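This structure is in structure tokens; I'll ask about it shortly.
Missing here: one protein chain of the complex. Every other protein chain is in place.
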Amino acid sequence: MVGGGQGAFIGAVHRIASRIDDRFELVAGALSSTAEKAAASAKELGIAPDRSYADFREMAKAEAAREDGIEAVSIVTPNHMHADPAIAFLEAGIHVICDKPLTVSMEEAERVRAAVEASSAKFVLTHNYTGYPLIRQARQMIERGDLGTIRVIQARYAQDWLAEAPEEDNKQAAWRTDPKRAGGGGAIGDIGTHALNLATFVTGLEPEALLADLESFVPGRAVDDNAHILLRMKGGAKGMLWASQVAVGKENGLTLGVFGDKGGIEWDQENPNYLTFTRFGEPRQIITRGGAGLGGGAGDWTRVPPGHPEGYLEGFANVYTDAADLIRGKGDGALLPGIDAGLEGMWFIEACIESSRNGGTWVKR
Amino acid sequence: MVGGGQGAFIGAVHRIASRIDDRFELVAGALSSTAEKAAASAKELGIAPDRSYADFREMAKAEAAREDGIEAVSIVTPNHMHADPAIAFLEAGIHVICDKPLTVSMEEAERVRAAVEASSAKFVLTHNYTGYPLIRQARQMIERGDLGTIRVIQARYAQDWLAEAPEEDNKQAAWRTDPKRAGGGGAIGDIGTHALNLATFVTGLEPEALLADLESFVPGRAVDDNAHILLRMKGGAKGMLWASQVAVGKENGLTLGVFGDKGGIEWDQENPNYLTFTRFGEPRQIITRGGAGLGGGAGDWTRVPPGHPEGYLEGFANVYTDAADLIRGKGDGALLPGIDAGLEGMWFIEACIESSRNGGTWVKR
Amino acid sequence: MVGGGQGAFIGAVHRIASRIDDRFELVAGALSSTAEKAAASAKELGIAPDRSYADFREMAKAEAAREDGIEAVSIVTPNHMHADPAIAFLEAGIHVICDKPLTVSMEEAERVRAAVEASSAKFVLTHNYTGYPLIRQARQMIERGDLGTIRVIQARYAQDWLAEAPEEDNKQAAWRTDPKRAGGGGAIGDIGTHALNLATFVTGLEPEALLADLESFVPGRAVDDNAHILLRMKGGAKGMLWASQVAVGKENGLTLGVFGDKGGIEWDQENPNYLTFTRFGEPRQIITRGGAGLGGGAGDWTRVPPGHPEGYLEGFANVYTDAADLIRGKGDGALLPGIDAGLEGMWFIEACIESSRNGGTWVKR
Partner (left out) sequence: MVGGGQGAFIGAVHRIASRIDDRFELVAGALSSTAEKAAASAKELGIAPDRSYADFREMAKAEAAREDGIEAVSIVTPNHMHADPAIAFLEAGIHVICDKPLTVSMEEAERVRAAVEASSAKFVLTHNYTGYPLIRQARQMIERGDLGTIRVIQARYAQDWLAEAPEEDNKQAAWRTDPKRAGGGGAIGDIGTHALNLATFVTGLEPEALLADLESFVPGRAVDDNAHILLRMKGGAKGMLWASQVAVGKENGLTLGVFGDKGGIEWDQENPNYLTFTRFGEPRQIITRGGAGLGGGAGDWTRVPPGHPEGYLEGFANVYTDAADLIRGKGDGALLPGIDAGLEGMWFIEACIESSRNGGTWVKR
């Protein structure tokens, strides 16, 4: 693991997610760029001192050289520290599981892409919401035509935790609102990319053009905290995407609606064990995770019977477990977001910024 | 009543709405442009034969001349038949309660405005969703600052009844998808105007500019059936508005979210007796119509205790009852949509069409 | 109308309900037992002075004698004033629409039954919740076997308005907690009878025995404010019924669940435009009022398209409109609660009291 030392948030999430299905063991880490903190964090997590590194390059090199070196690394640092470690491990032939967004710039993203292409190692980007069983089932349903031709996509990711300028010592808020560490995007990078990825993952459609109206509502904020985005997808579907960190009353309101000429679905991340599905002219159905009727699909990625809720960590674990399968040569990783999803996200961030700077104009891909 | 004869939909709604609080009596009508149908409809509704007219102009003249002539007229015809009757009755000094949208063109709308200004009679536009008690309470709450400065508006009006080309004999669908009778707007006129009106009514903010991406998804349709709209409001708030008649699974999905720097609200027309309200940093509250806590406001426009649901017809009745008060000189009609709301709606329709024709560009008001 | 003068609650509800479909006109009344108040109330409601009576017996006699006398009377007095007026009007050959519960004792109830049997006039008991379109549809669905053999009934009617001793001047609370005016039952009579009636109306099953554990939680209260009841239905189904006026957080929480060997339904009065329906082994469906699929039934008793919510008043209006049909000889009134429902309700109240007095034992019907 690179990053994820004391005080970090997403590192702990990755560790639980990797552990749930017992497919990974944490044996080495460069958990912090501060040597002392790296060592202390490693000790807490039961990593042997000789496999706790102060520097990710050293770790890539040393682990690649060991007989019992790590097979895969998780990169859970702030955005500006994704590209270099990813490239270092890919070059060392170690599989990379990297947090999103891919990088802080398209230029960096292209460098990672080149490294992925040159390496024998796999690259997985943890767009974890794709791991929710009913999201995967929705993708299946659309693939097999249950919704007909897709016409409209409605995606939202609304939070309120940045509705006011955060306390000075809020580490999570600090780097996310700092363009140097987060990249030029605020809400669009941190959560907008998730919403876009969810939409493209489920529908199988790619964006053709977008138009964005970004805003920084909180005085003094250097990045956007609210984004209104129109999408035009290849093939003719249209979309709306709202990403906000200032929507008071919203905790982690990631929702997706997809509407085709034969059917429609709606899903809400805060209550992810239900999928609303309507065939045109029939009553609305509530599909459950592995439940009756259309429930087959989701049941493939679930651990407990329907009615026993699974959540964020189990969805995240599905990404890790699929990554383990991919590394072990089992399955084709078709459901795993990788470098393409990363590049799409980087295009999204940069196109949003460009569009908004021009007063809200269309930007083609 | 003008329009609302046999086979009509909204006329019957107006009649119930006007009757609920026992403030109106239906005594005269030009219920159809077909004389026979007008007479037959009048008979069914208990209108005396001598007060059933085949022509609205004749009706305006005759009723204005009678000692016991009508005090107010409801105009419930398709959109292209709003302007002329409205002007005729206003000129005859008879109060006008007119269905929305105001007219089929800004030019017609201006003629109505001139007639309103020249007349001693009142003009009410039945943007009936403003009559929902909790919508009025939301307006009060925003007015008194419960949400702080408004930042974001999210409005949706999604239906699916036009997801396929309707049967030939669907009278309601026929005129709504015919530009001659509905005006150039499809979804934007029929439901988009309601969503915009709801947003401006509740927030007290006016649109400064909009950008629209309209689409006619159903082959052969002459007007839009799906609209993605970005809004910029005077004062700096931003909005998104989705109007759709092809969103499979949606029946009458009119929802509103308003987010300020101190609080946020959400409301859903399909379950209108609840309002979600969050003060930043406090738990979400479920406000009920006349219920505990902040419930005072809505209780002023309600007939039964909280927990006993009121619906669409009662909301509509509130507009009628307020109109009766206004006519009787009681109250200032501050909550009643009138000619200004009508003109705003016409601007909205025309600006959407212009924006979309230009490929999706900003149109200022 | 008998009762329903100034300060009354349910009288106004009856008046709106009777007006919504324009099938009744209010022309006479004995609106209060206080002559002055009766006259003032009548004036407010537009009743001619000569048809405002201070006494219901006088009204029955006078109206029966008039050529243009009333055809039907609504009795909306407190419970202890139901029997005598009902009998007086039935004897005068005037149809009776009476609020529930039927009376304050089985002895009175039997007197009303005798009067109904002896009279040519019709008798309707306003168990208004049976008027909700989806409740009627649920009954149809069960009748035609969609749920199979019914096994379990779960009925709840939970409120909180009597969670504390009410203010002295709360007229509604005062008579409802006074055994002389309400009868021996508190929650069981006021709301428990509604829950039982809803269950028997929807399932078509009759109670065979019950067991009740009644409680008066609020100090000094003379009647029950919380009731836990077990039901055994003829044919083998079992039920639970909870009626409470002290369930903090509940406004008018009347819910019904019915479960058979082939399917199950759930319904909530506070959001009555949806019915959850599951066929065993299939996904849950959300049936809407007149909506797609199974929605046919409810559409027969509805005024606006699905997605436009109807509520308490429209459900109540359905009972009045059916009563008008019955009086006019149209339809067989099969959906109208009448004297049998009234007697069943009285048995319920008395059996609950008996069971609870005996420490919670089974009482057969």
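Each chain carries a letter (A, B and C) given by its place in the written order, and its residues are counted from 1.
The rule is short, and it goes like this: a contact is a pair of C-beta atoms (placed from the backbone, for glycine too) under 8 Å apart; a residue touches a chain by one contact, two chains touch by 3 or more.
Please read these numbers as outputs of a predicted model, since none were measured by experiment.
Peer 1: Can you list the shown chains that the hidden chain touches?
Peer 2: Looking at the complete complex, the unshown chain comes into contact with A, B, C.
Peer 1: Among C:18, C:197, C:278 or C:302, exactly one should touch the missing chain; which is it?
Peer 2: Going through C:18, C:197, C:278 or C:302 one by one, C:278 is the residue touching the chain not shown.
Peer 1: Which residue from C:259, C:274, C:316 or C:348 sits in contact with the chain not drawn here?
Peer 2: From the options C:259, C:274, C:316 or C:348, the contact with the absent chain belongs to C:259.
Peer 1: With the full complex in mind, choose from B:117, B:143, B:282 or B:332 the residue touching the hidden chain.
Peer 2: B:282
Peer 1: One chain isn't shown here. Among A:63, A:190 or A:314, which residue touches it?
Peer 2: A:314
Peer 1: Can you work out which residue in C:32, C:244 or C:302 touches the chain that's missing from view?
Peer 2: In the complete complex, the chain left out is touched by residue C:244.
Peer 1: Identify the residues of subunit A touching the omitted chain, counting contacts across the whole complex.
Peer 2: 9, 12-13, 15-16, 19-22, 46, 159, 161, 250-253, 269-273, 288, 291, 303-314
Peer 1: Give me the subunit C residues in contact with the hidden chain, please.
Peer 2: Those residues of subunit C that touch the unshown chain are 147, 151-152, 154, 156, 160, 163-164, 211, 213, 215, 217, 226, 228, 230, 232, 238-240, 242, 244, 246-250, 257, 259-266, 276-280, 284, 359-362.
Peer 1: Which subunit B residues touch the hidden chain?
Peer 2: 277-278, 281-288, 291-295
The rule is short, and it goes like this: only the chains that are shown with their structure count from here on.
Peer 1: Quick one: which chains contact subunit A and subunit C both?
Peer 2: The common neighbours are B.
Peer 1: Please list the single chain whose C-alpha centre lies closest to the global protein C-alpha centre.
Peer 2: So the chain sitting closest to the middle is B.
Peer 1: Between which chains do we find the greatest number of C-beta pairs in contact?
Peer 2: Contact tally peaks for the chain pair A-B.
Peer 1: How many Å are there between the centre of subunit A and the centre of subunit C, using C-alpha atoms for each centre?
Peer 2: Each chain's C-alpha centroid was found; their separation is 54 Å.
Peer 1: Could you give the separation in Å between the centres of subunit B and subunit C, each centre being the mean of its C-alpha atoms?
Peer 2: 35
Peer 1: Would you mind pulling out the distance in Å between where the CA atoms of subunit A average out and where those of subunit B do?
Peer 2: Centre-to-centre distance between subunit A and subunit B: 42 Å.
Peer 1: By the touch rule stated above, which residues of subunit C touch at least two different other chains?
Peer 2: Answer for subunit C, listing residues that touch two or more other chains: 288, 291.
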